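For this view, one protein chain was removed and the others were kept in their places.
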Amino acid sequence: MSDTILEVRNICKEFPGVKALDNVSFDLRRGEVHVLLGENGAGKSTLMKVLTGVYHPDSGEIYLHGKQMTFQTPRDAQKAGIAIIFQEFNLAPNLTVAQNIYLGREPCTRAGFIDRAKLLQDSQRILDFLKVDIDPNAKVETLGIAHQQLVELAKALSIDSEILIMDEPTATLSDREINTLFDTIRSLQERGVSIIYISHRLQELRVIGNRITVLRDGQSVGTRNAGDVAMDDLIRMMVGRELKKERIRSVNTSREEYALEVENLSQGKLLRDISIYVRKGEVVCLAGLVGSGRTELAQAIYGITRRDSGSVRICGRDIPRPLPTRCIRQKMGFMSESRKEFGLALNLPIRTNITHAGLKTIFPSGIVDLRKERRIAKEFRDKLRIVTPDVERNVINLSGGNQQKVVLAKWLSTDSEFLVFDEPTRGIDVGAKEEIHNMIHDLATQGVGILMISSDLPEVLTLADRIYVMREGRIVKELGYEGITQEEVIAYATGGVAG
Amino acid sequence: MNAKSGRRRVQAVLKRVPMTLFLLLGIILVFSLLTGPAKYLKLSNVMNVINQCASGVGILALGSFLAICSTGVDLSLGGIASLSGMLTAKLLSWAPAPIGPALLLVLAIFVALAAGAVMGSLNGLILSRTNIPSFIITLGVSKICETLSRVIAGGTTIRVNGHAAFEFIGSGSLLSVQQTTMKGARVITRSIGILPVSVLIMLALYVLFSLLMRRTPFGTYVYAIGGNYEAAELSGIDTTRTRFRVFLLGGLLAAVTGIIMTSRLTAASAANGLGMEFDGIAAAVVGGAAMTGGRSTPWRTFIGALTISVLRNGFSMIEMLPAMQMIAIGLVLIIVVAIDAARNRR
Partner (left out) sequence: MQWIKKHLATLSRLSILLVMFLLLVIVSPSFGTMTNILNVLRVSSLTLMVATGIALCMLVGGIDLSVGATIALTSILFGSRFQLGHGIGDMVFGIAGILVVSALIGACNGFCVAWLRIPPFLATYGIQQIARGLAYVLTNGLVYSNFTSTFQFIGGGRILGIHTPIIFAALLLLIVGLMLNKTTLGRRIYAVGSNREAARYSGINVNATLMMAYILSGIIAGFAGIVYTSRLNCAEPTIGSEFAQEAIAAAAIGGISFKGGHGNVFGVVVGALILTLITNGMTLLSIDSNWQVGATGVIIILAVLIDRNTAKKKH
């Protein structure tokens, strides 16, 4: 159990505007389950992508069996015996289970045809080993999500790898399936396979893990033996700075009028009977794990998706058939979690990006007053301290934090009175994060109602006046800000406490 | 027990019968009612449809299917068919030829296939290495092919006369039946080929591509690229090479179409293949291919190609004006793709 099989030394990886990995080191021993723990954005997934050749590190070394390696492509890593089960599904839905398991490594007859008998046999053997009842001839798209996850696992096992990386493998599994998975992991351990296990479900880590390394803000905080570490210690290592952190918001500035009232909103299996409200001048946070339905709720309110039932009032007016246009008319704004996908037209200048949401209100005649547009752009550049020589610069050239400020400027230029922030500080550097926090605070003080979705708990605790915790599409708890701790929020979000 | 499993097997078989087949049968029914079953379903017309399919959209549709299956589209197929057909005609009408007719035929077919391979490779080289939308590159290549065949033609139709071996490809048949019809008082005896060479070539190609798509890694990779490009790449599939081969094969298939087309008409004009690429797309989509990639099979595409041929033949049988046929085919293309798009949105 002691010989080191993989060692990672001083890995650094920088993306425009953010240091994703900062001098990360850790080692993996033969036959152990090494847990990587950290919040969203702590750098876990980036580290895995470096290990599997998807990203190339800026500096640092990877040693496999004491030999230094560089992986140019995922294929290189595979050949070296490192397999990974990604969080997002990497299956071709139109192919069968067996085809997916051996995709890119089909057993062939001498004539160059696929040896289908062998393909089926081998797949069946792996599925049997996993003790799952999946027909290897079934198309992947006909399977449920849990079964798809197991096919991913089978695919990784088929590589016969020495090192297996699992990224949040239990996120979609039921208890029974989790137990099967853990049995599998144990039998793999016995065969000498080493496993890097990424998760933020604290309970299961101690069941399955041998050692735990905690990552925070792209740095490795420390490694502990799973046997002798207290849960509280892990949480403290994970969230780190929280103890000293002061609240930015000292006074609750909430007013009488409502910015948002949602009653009994439901949408399929994603959202169930949700009732929440946000007052003007109030900062309300939606906490919960990834996939608990927070973003889906915001999208249903904003009219990106259709709700099945329930009512939504924005700034005192019913929105029976929501559409972004109608919500914007009611002074709502939406800062989406992915600014590149939903927030910005990257190849257009800052100036035009800022006016995109307010075209109808800023230029009611339909004629663009260039001078006015430029004035508005400059005003917000100065107000939000967007770092750029001039507002004609294309947005793509800005850093993440400054891009986020452009999106914010877009909503401020429409005089929004209710703003949704979906992960407003993900992937931006600490300085810009601080600024955005202050801005949210200032906005609330000016009377804007704010609904913030965030997985960054310290952020939630420094800003929120009230917190709704979501789990599996439901609001499980409403919390005031006074006296609550991160541990408490995590407990409700993971179901550790009966909500 | 046995009856139950038997019924299940029947259900399983029924499930595998594509809906398109019923659509095809429906269209045949409509046309036979419109023109009279005796006239419409007689052997000569049936063979006519199948022959038209083989020398028209039938083989080319395989190329469209391959491109669409790998999330692309190939608009150069018609142009390549036209160029290859023209090259064949030009070489065969070489007079006086410095080599014997048999050798000349081999040379002509070789050159035509090579031209298809070159043009297909041109598409493939660019499209497999960049992410330029495939319609624009293949449109450009199509224009290049069109120009080349116009220049070769020199403004006329090139006729191929007295090449029995060559004509056999497009018009010959391994087996014929005699059919006598009464026209007034005269008795007319016609021989109708029921095993035409061109149809056999087409069927052979479908068998070959069905094997290729189902039984070889290449086929799996094409489906994988269409199903989930990221997954294909992360699984270590050489997507560049696979996409290159898709367009190369498309070029070759178009070239075969061009050769058969010239052989059947015993002539080639520069406008011969124009617009065929859209028939090919329609055939593939009717057969069940999704423009988003990864769906359908060669045999389903075959049903799609037959459907398009039946439509074209039927429109002529009910004496629809050529202009009205243009409108009808345009409508069919839009409706079919709209249904596909609606299916994908769900």
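First chain written, first letter: the chains are A and B, and each begins at residue 1.
FYI, contacts are C-beta pairs under 8 Å (C-beta built on N, C-alpha and C of every residue); 3 or more make two chains touch, one makes a residue touch a chain.
Everything quoted here is computed from the prediction, not taken from an experiment.
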The one residue from A:A111, A:V251 or A:L370 touching the chain left out of view is A:L370
Interface residues of subunit B toward the undisplayed chain are 73, 75, 126, 129-133, 135-137, 139-144, 146-148, 150-151, 155, 229, 233, 239, 278, 281, 291, 321-327, 329-331, 333-334, 337-338, 341-342, 344-345
Interface residues of subunit A toward the undisplayed chain are 302, 304, 323-325, 327-328, 334, 336, 341-348, 352, 355-357, 359-360, 363, 366-368, 370, 389-390, 392, 410
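Just so it is clear, only the chains that are shown with their structure count from here on.
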CA centroids of subunit A and subunit B: separation to the nearest Å works out as 47
Per the touch rule above, subunit B residues touching subunit A in the complex are 211, 215-217, 220-221, 223-224, 226-228, 230-237, 294-295
Touching subunit B in the complex, subunit A uses residues 54, 73-75, 78, 86, 89-95, 99, 103-106, 108, 112-114, 116
